[in-house]
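Missing here: one protein chain of the complex. Every other protein chain is in place.
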């Protein structure tokens, strides 16, 4: 039995981890921290967990934490994560960090988009936790940087094309749309029901912090530095990201040829589902699941390819991918706890 | 391995059965009928099932059907069900019927609210499939009439009070609210997105066909015929029913005394969760699950008790309860396939 | 030109007043206060107002305020209102107070449901601003207490039946459902998009502060003290209240007879629309308008009548009714600025 801790258990990502771990027979959630709800049952804060999750929230120092579990999920904001993670690692623990603090290999890039990095010595060792690209490294890692929600959809959407060298990477434009759970559970005017429902808008246009993370992985696949355009939007839904991605084809391709590239690239992957040519993914068909559904269209009129990738931002975009990484790091079957059928309608 | 058939697999209830059966290791879905989608994969019609459910829809005669499975779920409209069910029973099959055709013991009552009954000879044997009230009969039944969605919430909400004799049953008023999936997947103007979203209304006021079903079970618990007021409303959500139920207390009770009645009545029940006094259920906390969450308030100002009961209308209100009944009829553990954590947010 | 001030202009009710006043040619919004947004244009806080409302928010003392306008809307929380209103009245201003502070005639009742009343000397003079019941007093008032949103729907729904004496008032049960804008624009976890969407729940069961306000007006119509049951619920919509009201009929009535009572009572009313027998109101058909739509069903099975009343909680339930009161107090045509067609879909 592997003992698990969740640091930051009362946010939407933390509680999604708790939900998913209910389906993992070989691990046990031993400790869950929350400053805000210290002393209260997690199931009292999230009544959906009643009868299923019996743990109470605690407000602990890192030293106390470390004794209680073997692997930790750190589901705290960036900046907080890099204060905690080094101590957990030094205590011999494995860590899946869901913040942005260890995703970028280059501290200078991190500091340009975020703030000063206080634990840059761990950046070289941290593995970017996208199993479809870095599975072998994840298996051996003690620190996995769980990818951002937008980057997961975008990198999975582009990887087969980039690896095959069939698109011009400098022409990549990413137009992404996310549900409101991506903004977390903090009380703020901008995510009130009345502000979000029956509405739609872009935010942080050409300025979102997930941009360098995508550029890092895209550049890695291209073996040359790439700059992309990225626009995130806020959807009036709870869960789900759809990324619509545009790029110029190096030379004309048919839908069938594009399809073959994707099928080849993802043929062994349990969590990538490819849409039949002519159909496209929808967020409602991945809801609650760890799937990334991908569709595409080679447009002979414009010489571009349009790729569409859908995930549940709280699952494949956060907690589900974190559990997938945990499974890999602990030598458990990779799909354990992650094979729920998407909930539709 | 028990072989399962779903008659009417392409409606929301049929496909929810297919989803839930994925979590049942001792049964196997062998046949799924749909006139509309004959020949198409169910996962093509419902892409959330891609990679999880590999069955194709068929349009079969009852005779052909019967050979293919041991237990059938009939998820077809009333009137259609009573044409099919007798043949399945005569072929020696077990049936969980999700229509209204076998729920009312009295054909005259059925004919008052619906239309002529063409198989009244099966009404005496059909068991009303609410396990919390009729578990022992369900275990032995070959025909279970799966309860309506509204009645499930209302009967579970009232049963402890009725059995204890603490309310005046003639004062019962039921104000229920349901998500739009209760209206099914037929293309109709009234359930278009634009007609439902950002809106709320009552329908079939004092005239809904679930009324006699509730009255039958309430009368059974009271051992005397009872008439109730029932108003259904349409919520701008997909899944969920909340019933708010009012009744006059025979004599004053505290919340604590009411709580004891509920705790006693439901202490062994795996799918009824009681809210702590002062908190109340919400549909979002049972979403995708087989739970019925119940809260209440004894109001000393008015001498009434207010009971609130929440279910997912497609799960405990339909497919989940049907699987629970299947488990009982097949001597499988009652909770098999039904212990998913509700999906929130 | 009548000069208008809004105290508390940046909440949903305040900004709705600003929106509606754009359609009133004989009045001019001169001052709008907001502590939070002091110095910022209201149209910057609410970009829907861009190009339409050019006023900036100010944080003013009551003395400074009083000089700037002739009539004030006080759209601030209860307790704050009773600090401001007396000074405005003493400065010779007219006031439409949208808080609860002057709605209850009896300070003792107020103090039982709210807290100590610091200006009880104004309670006798304050007129309960429901024009359909108290028009003549409103015309002469200098202080109008604008009704609560729930009470507006409930009192308009019941008044014809109570006045005609055809229901037993002690059997009244009110089951109301409101959109999230009723909770205001304060940042709080409970009204975040993800907490509200695709969900439904009751709150403050048998304990909501609008109860005594309804009881006061119902008792007035009955000429005897009445106690009612009231349960509010939170709908996943922005705007709209639907109240479903139950009462025992003194003696059997047909729908036609009930219809005549309503038609007689409301025949001159510009903002009450009666549904044809067999149809029922919906919140989406009053959205953005000052209408109250009412439907009903006399149920011969149970001897009860069910009344359904729908309003837009921000318009007829708050700002629209306040403008209607302003029109009456200022001898302007009562419907000025209030005849927009409801926005559907």
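Order of writing sets the chain letters: A, B and C. Residues in each chain are counted from 1.
In this text, contacts are C-beta pairs under 8 Å (C-beta built on N, C-alpha and C of every residue); 3 or more make two chains touch, one makes a residue touch a chain.
Note that the structure is predicted; figures quoted are calculated from it, not measured.
Checked against the full complex, the candidates B:197, B:219 or B:279 give a single residue touching the omitted chain, namely B:197. For the options B:3, B:185 or B:248, the residue in contact with the chain missing from this view is B:185. Here one chain is not drawn; of A:77, A:220 or A:236, the residue touching it is A:236.
Of the options C:30, C:139, C:222 or C:340, the residue whose C-beta touches the omitted chain is C:340.
In the full complex, subunit C touches the hidden chain at residues 12, 19, 22, 46-53, 181, 197-198, 238-239, 273, 275, 279, 281-282, 284-289, 291, 293, 339-345. Touch with the hidden chain on the side of subunit A covers residues 173, 175, 177, 194-195, 197-203, 205-207, 227-229, 231, 233, 235-240, 242, 244, 246, 280-285, 287, 295, 297, 299, 301-302, 304, 306, 308, 310, 345.
For subunit B, the residues touching the chain absent from view are 12, 179-181, 185, 187-189, 191-198, 236-238.
Assume only the chains that are shown with their structure count from here on.
These two copies of the sequence, subunit B and subunit C, are related by a rotation of 180 degrees on CA atoms, to the nearest 5. Taking each chain's centre as the mean of its C-alpha atoms, subunit A lies 36 Å from subunit B.
Note: centroid distance subunit B to subunit C, computed from Cα atoms, is 38 Å. Within subunit A, contacts with two or more other chains are made by residues 12, 181, 197-198, 238.
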